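Here the complex is missing a single protein chain, while all its other protein chains stay put.
Chain lettering (A, B and C) follows the sequence in which the chains are written, and residue indices restart at 1 in each chain.
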Amino acid sequence: MKQLLSVALGVLTAIGGFVDIGDLVTSGLVGSRFGLSLAWATLVGVVGICLFAEMSGRVAAVSGRATFDLVRERLGPRAGLANLAASFLITVLTFAAEVGGIALALELASSVNYLLWVPAAGLAVWLVIWRVRFSVLENVFGLLGLALVVFAVALWKLSPSWSDLAHQVLAPHNPSGEGLPTYFYYAIALFGAAMTPYEVFFFSSGGVEEHWTKRDIRTSRLNVFVGFPLGGLLSLSIAATAALVLLPRNIEVDALAQVGLPVAVAAGKLALAAAILGFVAATFGAALETGLSSGYAVAQYFGWQWGKLVRPREAARFHLVVLASTIAAVATILTTIDPIKVTEYSVVFSAVALPLTYLPILVISNDRDYMGDKVNGRVSNLLGSVFLVLVVVAAVAAIPLMLATKAGQ
Amino acid sequence: MRASDLLGREVLDRDGIRLGVVTDLRCVLDGPLRGGLCAPRVEALLVSRHRTGSLLGYDRNEQQGPWLLRVLVRLLHRRLTVVPWTVVETSQAGPLARPLALRVAAADLPAAEGRHTPG
Amino acid sequence: MIAGAAVVAVTGCVAPAPSPGAFEGKAVQTAKAALSSVDTALLASATAVRGRLPQPYLETTLSSAEDSLSSIQTAFDSVQPPATATSDRLRDTLDTLLSRGSDGLAQLRIASRREDHAVVAEATRSLQQVADGLDRFEQEHSG
Partner (left out) sequence: MTVAAGRVIDLHLHLLDRQVVDPDGRMVCKVDDLELELDERGRPYVTAILLGPRALGPRLGGRLGRWVAAIGERLAERDRPVSRIDFSLVTDIGSAIAVSRPRGRLDVIPLEDWVEEHVIARIPGSRHESE
């Protein structure tokens, strides 16, 4: 019974943990501009994150090595350092976006300008990382993030023509008025938002910290294969409500407030309150994950002690990096740069960095020295290879498309 | 001397023909006993034409998947040569000659053997 | 660093006078973005009138719509129009709409905060006209 409970908890937190500011904004934005015609990009992204999160979890359980250990071992110190620099910058950028997201969500609840919330949000995130235990943090924010289910409720209340929605998903087309480069630019953004590298840094490091063994592989798989797809459904619900309410009214999402509007239209104040709670929890949870991940990446590259299970004094340099990242993230948002723009850039740059993270995972999960008999099966390898090609294509295309479309304008 | 002094070093054979660069040092744990383990002793140099991708391990493992990566990496490392330490010119005292010179001709070195993973 | 460079490349483009065609394209883009802001405010206000939107959310939505409309207008006004009569006319028409939109949004925000229903209704009507104007402008000049 207790085990069942812990599995259920894991699944629930995975759902809540999948959605962050990048998913909220990108899904809402894409839904309001392209309807569900880009749903395929989210679906492909969900398959990708399931695939690689499962591999990284398995590697963590069998070899006790987290993702950035593998990056350095397999790419060598030089390419590994370049990878670290890129991954670290993107993780901190995403961290900044999440802190901005917390502040924007709090502004929606209070109408107090978000800039005033930013320092408080940064401090709260850092305090939780400093003092609160992993399992508590994961469960609380994962469960509160589930409040985002109101988007599914709102979708149902809008009583759309389901066959029409299904048709948009299954027969993707580019609605008139948007150029093909823009269409693919947003496809990459959705893909990047679903597969953000920090998710595997966090997932694998968490597994190592909790001393997963081979026996935990099944639990890890269950969390991944149930939690992430359900999280993907939440993203799709957000996109669908935007497509139904905002698209016909010519509203293109450029603020978090617009993402929540369809919920109010469909289901009223209480539902909207739940949506705001979900925004705060999802962005706060993701801020914790990105903040920790910035420390994980650096500490794992240099071989420093890291983690939340030891006293902060014993992982001094790790905590120093987390502290510095928090300050950098808060400072970034305090420059009054639009947090939504930061979010959009963070998901696109995430897409650029995908191969850097996922290649080493694919290689090690095939290495018998590490994995013994738990190496990838044929299906994992076939899909893994397909996705490796896909992430390389997305990474190469992202920046040119960004420049060509002026970041999707 | 450090391991990094040998890694990446160019290797020329007896006739001065370039063999490639040192991608790895193959060791046997039979050196002087130190503590609980015998120290790893360098038995041979693995020499390939490039360094890129060698750390992925595909150049040394026939089985490791996925197929796509194996094919790509092994294309880069078509000729992986195992150079026994005994044929490396080490007469000079102090730092080793740069590039490393061999006492034998390239043709006399075994090639296929290197494709197997040790251990 | 790459990130910084790309951000600069994407956002920092100050161009000289565009061609009439490009200017028209820019105007259509501007109208589209402005329409999005105005319609957001209208939707939020209508939802609030139906009692489905809490006051803080409404205020935040309205002021962010106002902010984006004002930055859209600033961006458009900073473009040097090509020296043709058509372009000047185009600029005047759109600029009038944008200004009316800004005024309407400010009026709506103020009235909403005071919960002055009569003025809200009036501001909504005038914003609806702006929205129709922007929509027409977009239809006429695109394609």
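Heads up, the rule we're going with is that contacts are C-beta pairs under 8 Å (C-beta built on N, C-alpha and C of every residue); 3 or more make two chains touch, one makes a residue touch a chain.
A quick note: this is a predicted structure, and the numbers were derived from the prediction, not measured.
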Visible chains in contact with the missing one: A, B
Positions on chain A where the hidden chain makes contact: 63-65, 69, 72-73, 76-78, 80-81, 130-134, 299, 301-306, 308-314, 316-317, 319-320, 369-370
Footprint left on chain B by the chain that the document does not show: 1-7, 23-32, 34-43, 46, 54-55, 57, 60, 85, 90, 118-119
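Definition applied: only the chains that are shown with their structure count from here on.
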Topology of the chain contact graph, where touching chains are joined (line, ring, star, complete, other): line
Separation of chain A from chain B, taking each centre as the mean of its C-alpha atoms, in whole Å: 42
Chain A-chain C separation of Cα centroids, rounded to whole Å: 31
Per-residue overlap in chain C, given as positions that touch at least 2 other chains: none
Footprint of chain A on chain C - complex, ascending: 2-3, 6-7, 9-11, 13, 29, 32-33, 35-36, 39-40, 42-44, 47, 51-57, 59-61, 64-65, 68, 135, 142
Touch list for chain B against partner chain A, complex: 55-57, 61, 63-69, 117, 119
Chain A - residues contacting chain B, complex: 73-76, 362-363, 366-369, 375-376, 381-382, 384-385, 388-389
